[in-house]
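In this view, the complex is presented without one of its protein chains, the others remaining in place.
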Amino acid sequence: MHRIAVIGASGYTGVELLRLLSLHPDTELVSVTSRQYAGQLVCEVFPSLQGSLDLVFEDVNPKRLAECADLVFTAVPHQTAMGMIPELLDAGCRVVDLSADFRISDVSVYEAWYQEHTAKELLSEAVYGLPELFREQIPTARLIANPGCYPTSVALALAPLLENDLIDPTTIIVDSKSGTSGAGRAAKVDTLYCEVNEGFKAYSLPRHRHTPEIEQTLGLLSGSGVTISFTPHLLPINRGILSTCYASLSSQLTLDALHDLYQDRYASETFVRVLPKGQLPNVSQVRGSNYCDIGLAVDDRTGRVIALGAIDNLVKGAAGQAIQNMNLMLSLPENTGLMIPPVFP
Amino acid sequence: MHRIAVIGASGYTGVELLRLLSLHPDTELVSVTSRQYAGQLVCEVFPSLQGSLDLVFEDVNPKRLAECADLVFTAVPHQTAMGMIPELLDAGCRVVDLSADFRISDVSVYEAWYQEHTAKELLSEAVYGLPELFREQIPTARLIANPGCYPTSVALALAPLLENDLIDPTTIIVDSKSGTSGAGRAAKVDTLYCEVNEGFKAYSLPRHRHTPEIEQTLGLLSGSGVTISFTPHLLPINRGILSTCYASLSSQLTLDALHDLYQDRYASETFVRVLPKGQLPNVSQVRGSNYCDIGLAVDDRTGRVIALGAIDNLVKGAAGQAIQNMNLMLSLPENTGLMIPPVFP
Amino acid sequence: MHRIAVIGASGYTGVELLRLLSLHPDTELVSVTSRQYAGQLVCEVFPSLQGSLDLVFEDVNPKRLAECADLVFTAVPHQTAMGMIPELLDAGCRVVDLSADFRISDVSVYEAWYQEHTAKELLSEAVYGLPELFREQIPTARLIANPGCYPTSVALALAPLLENDLIDPTTIIVDSKSGTSGAGRAAKVDTLYCEVNEGFKAYSLPRHRHTPEIEQTLGLLSGSGVTISFTPHLLPINRGILSTCYASLSSQLTLDALHDLYQDRYASETFVRVLPKGQLPNVSQVRGSNYCDIGLAVDDRTGRVIALGAIDNLVKGAAGQAIQNMNLMLSLPENTGLMIPPVFP
Partner (left out) sequence: MHRIAVIGASGYTGVELLRLLSLHPDTELVSVTSRQYAGQLVCEVFPSLQGSLDLVFEDVNPKRLAECADLVFTAVPHQTAMGMIPELLDAGCRVVDLSADFRISDVSVYEAWYQEHTAKELLSEAVYGLPELFREQIPTARLIANPGCYPTSVALALAPLLENDLIDPTTIIVDSKSGTSGAGRAAKVDTLYCEVNEGFKAYSLPRHRHTPEIEQTLGLLSGSGVTISFTPHLLPINRGILSTCYASLSSQLTLDALHDLYQDRYASETFVRVLPKGQLPNVSQVRGSNYCDIGLAVDDRTGRVIALGAIDNLVKGAAGQAIQNMNLMLSLPENTGLMIPPVFP
């Protein structure tokens, strides 16, 4: 049994990690931390976990964690993560970081979109943990930067097009929509029930912080710099991201040909489901699961392809992908503990 | 008092017409029809209207309607509308048609996207009733083609850009999201509560029938043919459309300059609210009202403008705009009965 | 024009007062206050009101308010209300208080369920403003205690039974369900979107503070003390309360007889809609309106009557009823500005 700890387990990503880890056959959860709830039973704060988890929230103590755990998930805000990860690594832990702090390899880009980076020395070591695209380095990594939710949905939807040079990268427009759990569990007026329910809006235009992360990945796939338009929207649902990605095709291509290409590309990927031709993804069909559903359309009138990717932002967009990375790091079958069908309806 | 009839009053657009007409000070509702509910009290079918409306659903009888009503709203499906409107006009009624049948002036385009047109002779006479863009001909029209919900949100969001030649029309991409009332009140598995709730999907890709209507309007505004990409999505809310419209700017323009332009363009339009610079529209802020809220962003990195338009699909996207057209046809102040603030939350 | 002020206009009850007052033909809104938003445009905080209201939030200043306003609505929390109302009255204002501070006439009961009362001397003067039950004293009142949302729904549902001595008051059980706007607009984890959505729970058992208010009203109607069981629940909707009220019938009575009784009792009440026999109320049919819909069932097997009352908690349960009281105080027709049909869907 591998010994696992979760730092910052009282947000929505944290509680989802706990749910999924409680289903994992080869790990033992040895410590969960939360500044806010330290000393309280986890299942008092999250009654859903009563019967699944019998732990008490602890205060954060990297040294102690490093003693008891082999691998640590950090589910804390950016900037907080970079403050504790060096110490965890020094103490001998391997880390899967769910914050944004180690996702951008170019420190000047990070600092332009976020703030000063205080652990720059780790940036070159950190591995961007999107297994379907960059599986190779994950097993041996000490520090995984777990991808953002929006970037995961976009990268998987566009990868086959960019890998095969089929679209003009300057024409990429990404229109994304996310469920409200993506906004976190902090008490804010903006995410109160009555503010979100029966509403729908775009936000953070034109510079949402996931933009450079998406561009970095698409750039790696295409082999040269990519600049995109990215518009996130807030959906009145708990879970789910749908990204609708537009790009001009470099040459005329049929939907048949593109669909074949996608099926081939993802044939051996358990967690990417290329939908039958003509079918479009619905976030309700991936809820609670680690799947990314992909649908395609070709608009002959405009010469554009529309690639749509749907994920559960808390699973493939956060906790599930983190466990997928953990499995690779621990030399376990990649899908261990993750073969959970979506909950519909 | 002007005598008004509503044909097909048992759908969501119909019941919204009844709600708004019951608030209108200068009209008298003389007849409401519904094949399905003929003989039943309106307020038995729609308890919300108890106390506001004391009528019984009648069967459709164009001749009788023409005798008792000066103006008729047809809120029936396309193809059904074109079957009854000639008779209504012949009998001396003026008609505001909420179907798609008379919106497309080029019959070959209509027939390519819908089906055969059986009242072609009326197409040249029909006036496209989007007052903020084409107000002039409405007062004297005998037949108004009330615009579609998606097209209204898109046309108002993009008009100032096209009228001033500020964008490249070949780059227009429209990503729209609509509440479920837009899908109608017919019993279908696809729009059951559990199928829609906690879900989100695109549909009708790549050829939704509102595409040619949008292109026709944008073409008129720009002075030449426009071909767009249009992707509708289904939102788990009752009411509201948000259209996120992308286009490449023809020259470098600041958000300040664009915002001023929009404010000037719509300064005298009661129902278009250009939001303060930096604020983005939310469908929850127009619910139940005839407003179209517009927000803007300029992405210097890509040279694109993003124009967002939010409406209540049942009001500015259907019944409210129909009454706005009626007011113009009856020489009433255009906003009569429509100065209803949105219901939030 | 009567000059009106609203103190505490930045909660959901406050913004609803502003919406409804903007529709009122005989009043002028002269001042709206909010500690939190003082200095900001109302329509910047509540974009829904852009075009309806051109005021800036002011800081609370009872003296200044008393100079500019004839009547003041206080929409602040209990305890805060009792702190400012004496000063407003002294300065010559009439007050409609939407807090709980003056609803309970017995100060010892108030202090047992809330906290110390610091304006006891006004309790005997305050008039409980539920017009359908206690209309007489409202027109001449200086201080109206506007009823709570739950108590309004329960009192109207049970009044005809108690007034006619048809039920055993010791058997009354009230199971109520409220939309989330009833929980206010303060930032709390408990009312975040993801905490409420797809959830349902009872709360404040067994001693919710509306219990003594309900018991006081039912006691007045029955002529002697009444003790009830009252269970509130939180609904994942924005607006609406449904109270399901159970009681044992004193003698055998048919649904026909009871239905006739209710229709007679409320025949002249604009805002109480006794539904057709066999029909049950749905909160969606009163949304945005001042109606209370009432449905009835008789269970012959158990000898119980079930009376159900549905209101919009922000309208008949708060702002609408406050305006109904204002109309009576200002000798205006009671329904002025309130004949707004519900917004469905």
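When the chains are written out, they are named A, B and C in that same order, and each has its own residue count from 1.
Keep this in mind: a residue touches a chain if its C-beta (ideal position, glycine included) is under 8 Å from a C-beta of that chain, and two chains touch if they have at least 3 such contacts.
Predicted, not measured: the structure shown is a model, and the values here were computed from it.
> Sort through A:Leu275, A:Ile306 or A:Ala322 and give me the one touching the missing partner chain.
A:Leu275
> Touching the left-out chain: which of C:Thr191, C:Asn238, C:Asn290 or C:Gln321?
Answering carefully, the residue with contact to the hidden chain is C:Asn238.
> Residue by residue, what part of chain C touches the chain that was omitted?
On the side of chain C, residues 173, 175, 177, 194-195, 197-203, 205-206, 227-229, 231, 233, 235-240, 242, 244, 246, 280-285, 287, 295, 297-302, 304, 306, 308, 310, 345 touch the unshown chain.
> Which parts of chain B are in contact with the chain that was left out?
Residues 12, 180-181, 185-189, 191-198, 236-238 of chain B touch the chain that is not shown.
> Could you pull out which residues of chain A are in touch with the chain that's been left out?
12, 15, 19, 22-23, 44, 46-53, 181, 198, 238-239, 270, 273, 275-276, 279, 281-282, 284-289, 291, 293, 339-345
The rule we apply is simple: only the chains that are shown with their structure count from here on.
> State which chains count as neighbours of chain B and simultaneously of chain C.
Under the touch definition, chain B and chain C have A as mutual neighbours.
> Using mean Cα positions, find the chain sitting nearest the overall protein centre.
Central chain is B.
> Roughly how many whole angstrom separate the Cα centroids of chain B and chain C?
Taking the average C-alpha coordinate of chain B and of chain C, the gap between them is 36 Å.
> Between chain A and chain B, tell me the centre distance in angstrom, where each centre is the average of that chain's C-alpha atoms.
Result: the chain centres lie 38 Å from each other.
> Please compute the C-alpha centroid of chain A, do the same for chain C, then give the distance between them in whole Å.
Distance between chain centres: 45 Å.
> Which positions in chain C are in touch with at least two other chains?
Residues 12, 181, 198, 238.
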